[in-house]
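Down below is the structure, laid out as structure tokens.
All protein chains of the complex are present and in place, except for one that has been dropped.
Labels run A and B following the written order; every chain starts at residue 1.
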Amino acid sequence: MKRFLSLTAIVLVLMVAVIGCQQAPKVLKVAVLAPLSGPVPTFGVSTRDGALLAINEWNAKGGVLNMKITPVVEDSQCTPDPAVNAANKVINQDKVHYIVGEVCSKASIPISEIANAAKVIQISPTSTNTAVTVDKSGATKAYIFRACFIDPFQGKVGATFAFNNLKAKNAFIMFDQSNDYVKGLAEAFEATFTQLGGKIVGKESYDGAKDTDFSAILTKVKGAKPDIVYLPDYYNVVNLATKQAKAKGITAPFMGGDGWDSSDLDTKASDGGYYTNHYSPDDQRAEVQNFLKAYGAAYKDDKNNPKVPDALAALAYDATNLLLTAIKNAGADNTDKVKAAMEGISFDAVSGKITYDAQHNPVKGAVILKVTGGKVTFNSFVAP
Amino acid sequence: MPEKSDLPAAMSGISRRRRPPLAWVGNGFLIIVAVLAAYVLVSNLAKNPIEFLQNVLDGLKLGCVYALIALGYTMVYGIVKLINFAHGDVFMVGAFTSFYAVSQFNLHQWPQMLFPAIPAGISLVVGSFTVILLSMVVCTLLAITIERVAYKPLRDAPRIAALITAIGVSFFLEFFGALQFVFSPRFIPYKSPFDTTAWYIQGGIHPIVSGQSSPDNTISFSNIFLIILVASVLVQLFLQFLVRRTKIGVAMRAASFDKPTARLMGINVDRVISFTFAIGAAFAGLGGVLYAIAYASIWTQLGILPGLKAFVAAVLGGIGSLPGAFVGALIMGQAESLTMSYISTPMRDAVAFTILIIVLLVKPTGIFGEPAGEKA
Partner (left out) sequence: MELGYLFTTILKMALLVAWIYGLLWGLNKKEIWKKALTILLAFGVIQGAFLLQFGDYAVFSAFDQGLLYQAVTMAMVAMGLNLIYGFNGQFSLAQWGFYGIGAYCAADITYRWTNGDASGLFVLGIGVVLAALALIGVGRLLRLKRGIPVLSAFTFYLVAIIIVGFVAVFVGKELAAAVDPGFGGRGAPGALASPAAVQIVFFLSVLIAGAFAAEVSFLFGLPVLTLGSDYFGIATLGFAIVVQTMMVNSDTILPFPEMKGGRGMIGIPKLTSWIAAFAFLLMVVVIVRNFIRSSTGRATMSVREDEIAAKAMGINVAGSKLMAFVLGSFVAGIGGGVYAHYIGFLSPSTFSFLAGFNPLIIVVFGGLGSMTGSIAASFVWIFFLEGFLRVLLAQMGTDAPTWRFVLYPITLLLLMLIRPQGLMGSVEWGFLRADRIIRRLKGNDAAQKGQA
């Protein structure tokens, strides 16, 4: 027991010494919470890369408010428990005042409660669930923002486009029952489409984390003979489903949301498909082209070619830029001021000009992209 | 909570001769469930037989994929009584090996590259076989390494320690593979050594041209479906032959029956176990390649669910039994496909597992399982 006590004492002394020696240099810490492991590591890596790119660019320009920006990257696994731990850790141990993340709503929601209580600004690049920025009584969480559309907007844009421009009258909806993003888009699409006078000829759910074989659903699609199939999932599911649909001889075009946006989208299988997105790489705006160039220079794929950013990288980049611009506008490392600056921001992001509404959702336009001939091309722009 | 609960007749050996009372209640319950399921299926068969047949075919494809993995599970389990959770990840490595062989080295075209005179068709067949062989070899080596490093030292430890190690190996392969410089965490579109084509049947067999619709109410199938079907049957026959007719097969059966005695009979049990792991992994590699060609999207966690389903299939068929694994896999495939089509898509897994539990209740060691003589 004595030995144990003396050991403890030594460790304690060491610890105090180490802590005491710490000097706080002028740095601004920004936490990046991303699912680097767990079910969707690929989304986490894209998000982290996009956010770090923005931070590095700001640092190259001399930081913000004369402070160097230090990123604190944490793995939040797209799962509530680790996300809560990661958020608690960056807030309490690293004393971070700004969080960029998480990707998944189910991780962002518990983080937002912690961040809001601790008056830490959180800006989620891609969590589309309305509950991220709004609490259960309907009040806006003061310190929480997002950089993406919420579900209803994208689904609405998609449905309107399908009905008015593609003249689709019958739609079939396929959605992932366990993914709130996909489910939200599907519900919004259904509501708008039926409101416009279209008919939903079938609605089938699958489990995106588990299913790779969509034959049974596609057989139903074939039987229902829709004009369009709405599949607002991520590109990995889209690749699987569209390829199997082609093998089943289904010709109705597929349509989806920003989850489709990836250099890994199988353009051959999804040929003829449409999707709503935040921006088009064809867009000649300087923000877009500079971003594409910078991203390609910073990250290479396995063949050492410049990597093409996906929607997650673009939104993480935007979210980080929004945050840092707001800090600059606020003029101080003070979350109350930054929060006010965020609310009044008008920022030209890669995904369009962003302003915030009362619920801290960005007001921005959407573009509709078409997959043709192995390429993704710009089709039309939809104002907010 | 009753403290001295009334207990199943099977447990109290005295009443074995007499017919247990009230047995009709439980049987009636099962019969009602079975009749309901049969009603759903038959009514749908009557409604649209072609669509029904199509769903059966789709289920068959799924089942054959499970079968390829399940065989490895069941062999390893039969001998070392270990649920080798890393098996699904070996399967994943097989898929990735073939992906790199094809996309980076164009291995599927080697005959044509070396001998330009060879007809394209033969070159493709030989090349594809080379890719598959390479994947099988890589998987075999990987499995032997895993066995040596992780399982062998634990052979005399409690069985659960090896199980936890297996889970650890599985995590390791998934997340080490997900590192940027290994396989990367992305969902990668798979570059297939040959194109998949689909056909439909309507008074003959017609190919489906991509982007064109096929007539309604026809049955469609693809070349990869045929390959998977043939491969799983061949593998099944080969393993049957191996286990029943060869010397090593006899050794395997002996080792699975009683290891110490097998050792006394001069069988090198360690080598037999390594061999079992190797052969299971080789066919997992084959399965991985075929799976990747069929579904054309790979990532590092692709093995988890097929692996799990395959294991469930192996259990359903009676774990340790080769034909059991095959039949179990086919049942799992049909259960999933038909449930998805005619009962409820979201409840698919729930229904599949309910079937499993019911089958186990009726036949506690699976369909082909041997009655539990030893305490498993």
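Quick note on the criterion: contacts are C-beta pairs under 8 Å (C-beta built on N, C-alpha and C of every residue); 3 or more make two chains touch, one makes a residue touch a chain.
If you're wondering where the values come from, they're calculated on a predicted model, not measured in any experiment.
Set against the missing chain, the residues B:L41, B:V56, B:I118 or B:L154 yield one that touches it, B:L154.
From the options B:V65, B:V93 or B:A178, the residue with contact to the unseen chain in the full assembly is B:A178.
Within the set A:A54, A:A86, A:V288 or A:I345, the residue that contacts the chain not displayed is A:A86. Here one chain is not drawn; of A:K183, A:K225 or A:K328, the residue touching it is A:K183.
Considering the full assembly, B:I83 is the residue among B:A37, B:I83, B:L124 or B:V243 that touches the omitted chain. Although one chain is not shown, part of subunit B still touches it, namely residues 1-12, 15, 18, 20-30, 77, 81, 83, 150, 153-154, 157-162, 164-165, 167-172, 174-176, 178-180, 185, 304, 308, 311-312, 315, 319, 344, 346-347, 349-350, 353-354, 356-357, 360-361, 364-366, 372, 375-376. Interface residues of subunit A with the unshown chain, by the touch rule above, are 8, 11-12, 14-15, 18-19, 22, 32, 36-39, 41, 45, 48, 52, 71-75, 78-82, 84-86, 88-89, 91-95, 105-106, 109-110, 113-114, 118, 129, 131, 135-136, 177-180, 183-184, 207, 209.
Everything that follows uses one rule, which is that only the chains that are shown with their structure count from here on.
Rounded to whole angstrom, the centroid-to-centroid distance between subunit A and subunit B, based on C-alpha atoms, equals 35 Å.
Against subunit B, in their complex, subunit A makes its touches with residues 37, 39, 41-42, 44-45, 177, 204-207, 210, 212-213, 215-217, 219-220, 222-223, 225, 234-236, 239-240, 243, 246-251, 264, 266, 268-269, 271-272, 302.
Subunit B meets subunit A in the complex at residues 48, 51, 54-55, 58, 61-62, 175, 178, 180, 184-189, 196, 198, 200, 208, 210-214, 216, 220, 222, 295-297, 299-302, 305-306, 336-337, 340-341, 345-346, 348-349.
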